[in-house]
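A quick write-up on the structure given underneath.
Part of the complex only, each chain left as placed.
Per-chain residue numbering starts at 1, and chain names A, B and C are given in the order in which the chains are listed.
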């Protein structure tokens, strides 16, 4: 099987490409980019890959003719129009951007500050949170955001099993700089990031509406959450520390049972009990590790959720969606060995 | 005036010594250490100071005879006995350890896993949170912990003005490694800290009881708080991100007014409004910067509190206590220029 | 084929184990450790691997009976005695320590400050610098040190082709902390390493004698080199910056040709010309990248050599030796995708 990838020059695209190339069900990865004058060796665009495969100017007709699926690792605003020919052709699209994550176009407009995709397309889009949503029959798969993935996997057992007071959710999420992308900015300048921790976009991060939307899919009573984001002086990884009050009468055993049962057969979510996970243990892998403390003194549940933002939080989950869609083994092509030490 | 310092080899002691040496009211800093066979040049103990001043084997009688005050920058468990001769002599002691912070000996025993100081001494000890407590007439001053300082200054306006539901307090505090001290351990090994973020001592950090004790001094209705601590790959600085629900009817203006009024004349606490502070802006200074967001959607107040853990969170506040005790200007000897860039 | 590995708890062992597990020619990796009372799940020794495979107390008889080769990722001083039963049995040993690298026992004693292996064994040991030495018929393979690998691959074309004045070699090598091992020390304490660069072991590093020995194998006229080592605040990777004077009459074209020809068919050494390589481009891979500048003004050749110290500088090269010994493809089981970004 051949697949196409648009967006190889971004961090998400680079890492996705590395995984696609080793996927046992994929023979060839065709690379396209939107702003090329002609075919260009990948070496020139991403020298560190030492790969002279050609990258072609983006051409949907070629992709429709030659490939079996297309991955978009592009910024928000590209696929909302670029996806059209594929939708018409019932050709599978896996979109790593935010364009098809939100069902409500007005919400997209509010958070992304641009016009949304067509309403009919948003309606058929599938939110690909792979541990809970099955992409088998889907052709427009919206891959979740990195913060959303870490947060939703941490909250799912609590929400689905109705164990917490919904208006007490606080998410204190921390991320490395690779999540902020490749473009140099003053807030990602080494001298500014190093020896620092910077709160940013608090309550304004674009991943908030997709988190709330999915929580509401699990429990319509969810209204809003407190969501804080802090930039750490590391390259990869997210630690989302999640707090909520248990509902009256809910005890620790119920919480533990919920986590154990929810993820009992999940190949990529590991419940680590009271051994709180660190970012380092998942960097390089598709795992989400979840540790949970039940603080009886302060009547508070704390969940620590860690992922590699560029794997489970981006390309890895995209491959999980691909595996679901094409009926490959759930773990096909996905890395499980952490970067040690 | 001459002062004595015990504990120059620890990070807190080094930084305190640097400040004491430039304090306009101090002519001489006499150095003592507990485990020396004889006078030893400071150079041998802390080479980077390039200072050949002698460090003497600890001798309380010499200190009582020669100095006007004594600073202890020693680990927990030292001053609970070492302070005795000074107390008898009504000689001022400023203790940077936790030995005299807690009024209740049993609480100390529970959190510090060792026997407490004498009950009578705990009773007369003064908790030196300088922005709220005056050390003018005190001879046994317990300098607050670093996490406690950042947290208490962030919560004070909310508690004192009774603006929040007391059972909703969540503190997600992050710290650099200098707070963990000079002794090499597996959790502070470079290879383990770097490219990582590690939750540790969650709900078990020794600074929790002094935070609760002081909150209760402001409002006896406080019971318990959720307190999480994360080790960041930086050397200096604390960011405490604090969350709480406003009481019914409390609005943003009231919160803003509380912060403004509480710290209107405070020389070292700066309220930065919705410009959330970063660790970098206070490293090298005695400032505590506080930013506040009122999230109406999720009905949550967030306070971001940053300090340099070794200055405002240790030696700097110790000098503030010293200034109060000896009637020096509140800012005497205290650094205000951040380490830029 | 089954192989045995001793030393899984060290950084080198961890990374080697990850590679051995995915090697296409290896069915099973049997783990042994020297200081265990009984079989212990790997989880308990290296939690981040999330692997419950048993680690057995070291037992050479079991290894001889069950496995086809043994890897030692142990500190210096272990294999010099532990290798004996395997040598007797003509059973392949791949030793990642320094015990069999030096032909001269007295040299070992001088640099390692301990007694050497038996002279007869040193004589039969094979120095496994895979890009130049073939391990096909060897049963005692001494895997080179990390600094030695980076330095030798950078110097080889210059020495072999006799392009430089041998008494002008200066190596300014920099390494991340993983090379210093897992044991916490004051020089690898995060607070000491961070925001710092520390020269250490200058002209005293244990890898110096094996570098000189191999250089002398290429050109007996080599006598001594200047070899400096600096600890950088990074986890993985080595950058060896190598300087030498060209012999009279040697020009840039000759130098370029030497590098191109030497590594023309080498699967893991990439000559990058005047594009000087960075550490980041090889971390996670078995590559050694070499960039070269010919400074005509100062009549100096500079070679920049980068490797991942735990792969090409340890376990990766060990697998290259294994592949040679057992006639697997040269690239079997070896990672080529760098950790991006």
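Following the convention adopted for this analysis, contacts are C-beta pairs under 8 Å (C-beta built on N, C-alpha and C of every residue); 3 or more make two chains touch, one makes a residue touch a chain.
Just so it is clear, the model here is predicted, and its values are computed rather than measured.
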With 3 of the identical chains shown in place, the whole complex in this structure file contains a total number of copies equal to 4
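In the analysis below, only the chains that are shown with their structure count from here on.
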Given a C-alpha superposition of chain B onto chain C, how large is the rotation in degrees, taken in steps of 5?
-> 180
Find the two chains joined by the most C-beta pairs in contact, please.
-> A-B
Over half of the interface residue numbers used by both chain A and chain B, so same, or under half, so different?
-> same
Using each chain's Cα centroid, which is most distant from the centroid of chain B?
-> C
CA centroid of chain A to CA centroid of chain C, Å | 37
Find the geometric centre of each of chain B and chain C from their Cα atoms only, then give the gap between the two centres in Å, rounded to an integer.
-> 47
Euclidean distance of C-alpha centroids - chain A vs chain B, Å = 39
What parts of chain A, by residue number, touch at least two of the other chains?
-> 195, 235, 280, 341
Once bound in the complex, which stretches of chain B touch chain C?
-> 11, 177-178, 182, 184-186, 188-195, 233-235
Residues of chain A touching chain B in their complex?
-> 167-170, 172, 174, 176, 191-192, 194-199, 202-203, 223-228, 230, 232-237, 239, 241, 243, 245, 276, 278-280, 283, 291, 293, 295, 297-300, 302, 304, 341
Any idea which chain A residues touch chain C in the complex?
-> 11, 14-15, 18, 21-22, 46-50, 178, 182, 195, 235, 270, 275, 280-281, 284, 310, 337-341
